[in-house]
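With one protein chain removed, the remaining protein chains of the complex are shown where they sit.
For reference, chains read A, B and C in written order, and residue numbers begin at 1 within each chain.
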Amino acid sequence: MGSVGRGFQLEARRVKLSAGERTLDVALEEGAASLGDRMVPFAPRQNGSTLVAVEHGGQVFPVRAVREGDRIFVWTAGRTFEFRIEPAAGRGPARIRSTGAESGLLSPMPGRIRRVLVAQGDTVTRGQVLLILEAMKMEHAIRSPRDGRLARLMYGEGDLVEAGVALAEIE
Amino acid sequence: MGSVGRGFQLEARRVKLSAGERTLDVALEEGAASLGDRMVPFAPRQNGSTLVAVEHGGQVFPVRAVREGDRIFVWTAGRTFEFRIEPAAGRGPARIRSTGAESGLLSPMPGRIRRVLVAQGDTVTRGQVLLILEAMKMEHAIRSPRDGRLARLMYGEGDLVEAGVALAEIE
Amino acid sequence: MDPLPRRLLIANRGEIAVRVARTAREMGIEPVGVFASSDAGAFHVGHMGRSVDLGPGGPTETYLSIPRLLAAAASSEASAIHPGYGFLSESADFARAVTDAGLLWIGPPSDAIQKMGDKLQARRRMRGAGVPVVPGSDGGAERPGEEDLIQRGAEIGFPLLVKASGGGGGKGMARVDRPEDLPQALEETRRVALAAFANGHVYLEKFFESPRHVEFQVFGDRYGSVVHLFERECSVQRRHQKVIEETPSVALDPRLREAMGRAAVEAARAVGYIGAGTVEFLLDERKNFYFLEMNTRLQVEHPITEETLGLDLVRAQIEIALGAPLPAPWRGGKLLPQGHAIEMRLYAEDSNEFLPRSGRILVWEEPAGPGVRVDAGVGAGTTVGVDYDPLLAKLVISAPDRASAIERAKRALSEWVVLGIETNAPLLAAVLASPDFRSGRYATDLIRRLPAREAQDPPDVAWIAAALVARNGAVAPSGDRPEPPRSWDPWDEASSWRPGA
Partner (left out) sequence: MDPLPRRLLIANRGEIAVRVARTAREMGIEPVGVFASSDAGAFHVGHMGRSVDLGPGGPTETYLSIPRLLAAAASSEASAIHPGYGFLSESADFARAVTDAGLLWIGPPSDAIQKMGDKLQARRRMRGAGVPVVPGSDGGAERPGEEDLIQRGAEIGFPLLVKASGGGGGKGMARVDRPEDLPQALEETRRVALAAFANGHVYLEKFFESPRHVEFQVFGDRYGSVVHLFERECSVQRRHQKVIEETPSVALDPRLREAMGRAAVEAARAVGYIGAGTVEFLLDERKNFYFLEMNTRLQVEHPITEETLGLDLVRAQIEIALGAPLPAPWRGGKLLPQGHAIEMRLYAEDSNEFLPRSGRILVWEEPAGPGVRVDAGVGAGTTVGVDYDPLLAKLVISAPDRASAIERAKRALSEWVVLGIETNAPLLAAVLASPDFRSGRYATDLIRRLPAREAQDPPDVAWIAAALVARNGAVAPSGDRPEPPRSWDPWDEASSWRPGA
């Protein structure tokens, strides 16, 4: 099996991974992987130094995978999945996800602060537009999630923000 | 120029390169390159970490380049060039090129020794077929470049050979 | 026809810049690119004959700067300019400036752009030319006041749309459901319109619950001939912007196609149109069609017309700009579409809220094979920022019929490997799989009516692959910076491998 061992060192390895809500301890040994409490036989198949497929239960399935920082992207059977490497000891600090669902105070997308409609210290009401964020030709209004006082504004007009970062604090 | 400096460190650098019969000392400084005795202004243009173009005299030209060992492959304007990194002090040991032109004793292509038609010690005549090399569904007869005695045979039937390696010695 | 220019400056970026460059090369013209200094390594720069640095600043100071673009043409000795779409493609000022600079403008005359650019003016002209327009507030007074509009609103009925005269393409419009919301909507739309289009005029339009959006490709030459090159069905939209287009449209029968085609040609004639343009129509449930707007440029979705007719529309644009008449077969009505074509737009955005994503493309493998064309503006290593349109690439499918085109589209989509940035591929797959799309009975509300795209649990092989990659990159040799994942580093082997070893 010229391909195995090429690039991959298959001494026992263990890593905690999460995908969406699922978290799993994955351990790889020569020829077998333990996924949580299940053991499945496997072997990597490489094209030069590129992983093209994984043998699983006697058959070989196409796969692409790449790591960037603590994020891992995997393609298989026409679908793409994003994993995160979790600190070995339990879950790490809660990570901010950029769905924009949890709180209007998080940037729902990367972009530029187009306008700031309030000032620090202002009292704001639920639903009030605080900022206008713009990205890729699209405007997005950031509204206050509740009544309160605007304790902090993290960015000013023209600032560039990433997805999922806090934009303001409301008391 | 956000792209410059990204990946490339542009402190002065000097390297001796050869392409075909040409050998040139190339020195790069911030904004300028010396090719042999000529100076030309330049700047790299990158796509993420990938070099996509080189600015040369105020205009930017597409280029791709990659290094493997002491070989460098460059694409530009629809053509591909192969360079070699030469030892800084003069030319290094003459390298065997795999054109098959210089001598019938060099393997003209990578392949498998299909048949050996002579034995060490045999006297051979110019043009006599010594070996039959096979690669990718194609047979290639290796003939003796001159009359003489077959001093050494480096490979046997079934052996895999690279392009440009010596196959036999004739006295 | 005038002689071909030696160099053509492409005042754009992304996939359309690469697309135009390809045709230029085939005509023996050197394509010249432009880029903002901050965008120096953009994908398109790697696909030009040469490119010119537009200097520092954002889009406004670079890709949208007429002086800098003209300077770039001068320094590269380009004698013609193609604007692509977006950016300055529909700027009458740019068209005029290019012509005044003695350069060849690959686009319609500036006054045609102007006439169609002001939506209110355009609606009035169309009415004059006998082209049906969406019922709206602009029947009477040149510039109706606040009260007029509110009264007209009552006449038109709710829900209705407030539209910016300078807007278009889904930008600068707001839906109003109740009369009491109209005043605020007018104010907000005016604000956006002023900021975005430097034109605060707004008007009201009847709102259709679920219309179809069907457009016709038109071409005119400088000798007065105008023809249409059939329709494109553009009803698959999110945020009022197209995601999937196809041709022919299942909603059109020969008679309706003929009527709409004639209206499209009339619309173009009414403004003395020359070059490539697109007339957009709304088509209601009762198959009544209404002029919506005319795009005075090449459309993003032009390739599906190219595929079914076997034409190169960019080549036609250039030849017509050089004074060539429309090709004889076009005028003779000899043109007949073959088979079916579908375009899918791959955006860097999520598949549920359609919010843009930025990041770096780490792995990029395009679909290929029979009936598959990809027009891409990115590749492996491309960084996708927030300053430009999130369109990554267009997947264009052709097949003998609609059913096999859909199967081919699913196949091609399943081959597309994009790792490192979230894309709308799950949305595209959901549309292809939806009964409404497959039956062809769909309208602009198709995506709204789809079930949400749910994240699926990764299969075993995905977990295993992730673990392989995670572990290989986890051995940190120096401080906290993890080592490049061995198995993924082409240099690991390359540098130790020797030819002939």
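Here is the rule we use: a contact is a pair of C-beta atoms (placed from the backbone, for glycine too) under 8 Å apart; a residue touches a chain by one contact, two chains touch by 3 or more.
Keep in mind it's a predicted model, so treat the numbers as computed, not measured.
Peer 1: Of the chains you can see, which ones touch the chain that is left out?
Peer 2: Touched by the chain not displayed, across the whole complex: A, B, C.
Peer 1: Hey, which of A:Ala27, A:Val40 or A:Val60 is the one touching the hidden chain?
Peer 2: A:Val60
Peer 1: Which residue, C:Gln151, C:Asn288 or C:Gln338, contacts the hidden chain when the whole complex is considered?
Peer 2: Of all options in C:Gln151, C:Asn288 or C:Gln338, contact with the hidden chain holds for C:Gln338.
Peer 1: Just the residue numbers, please: which parts of subunit C touch the chain that's not shown?
Peer 2: The missing chain touches subunit C at positions 18-19, 22-23, 25-28, 47, 303, 306, 310-312, 338-339, 359-360, 362, 365-366, 368-376, 379-381, 398, 400, 404, 407-408, 410-411, 414-415, 473, 481-485, 488-497, 499.
Peer 1: Just checking the interface: what residues of subunit A touch the absent partner chain?
Peer 2: Contacting residues on subunit A, toward the hidden partner: 1-4, 6, 45-50, 52-53, 55, 58-62, 64, 67-69, 71, 77, 96, 162-165.
Peer 1: Considering the whole complex, not just the chains shown, which residues of subunit B touch the missing one?
Peer 2: So the residues of subunit B touching the missing chain come out as 6-9, 13, 15, 17, 19-20, 22, 24, 26-28, 33, 35, 40, 42, 44, 46, 48-51, 54, 56, 61, 63-69, 72-83, 85, 99-100, 108-112, 135-140, 160, 162-163.
What we mean here is this: only the chains that are shown with their structure count from here on.
Peer 1: From the mean C-alpha coordinate of subunit A to that of subunit B, what's the distance rounded to whole Å?
Peer 2: Spacing between the chain centres: roughly 44 Å.
Peer 1: Return the distance between the CA-based centres of subunit A and subunit C, expressed in whole Å.
Peer 2: Computed value for the inter-centroid distance: 29 Å.
Peer 1: Specify, in ascending order, the residues of subunit C that touch 2 or more different other chains.
Peer 2: Residues 360.
Peer 1: On subunit B, where are the residues touching two or more other chains?
Peer 2: Counting only residues that touch two or more other chains, subunit B contributes none.
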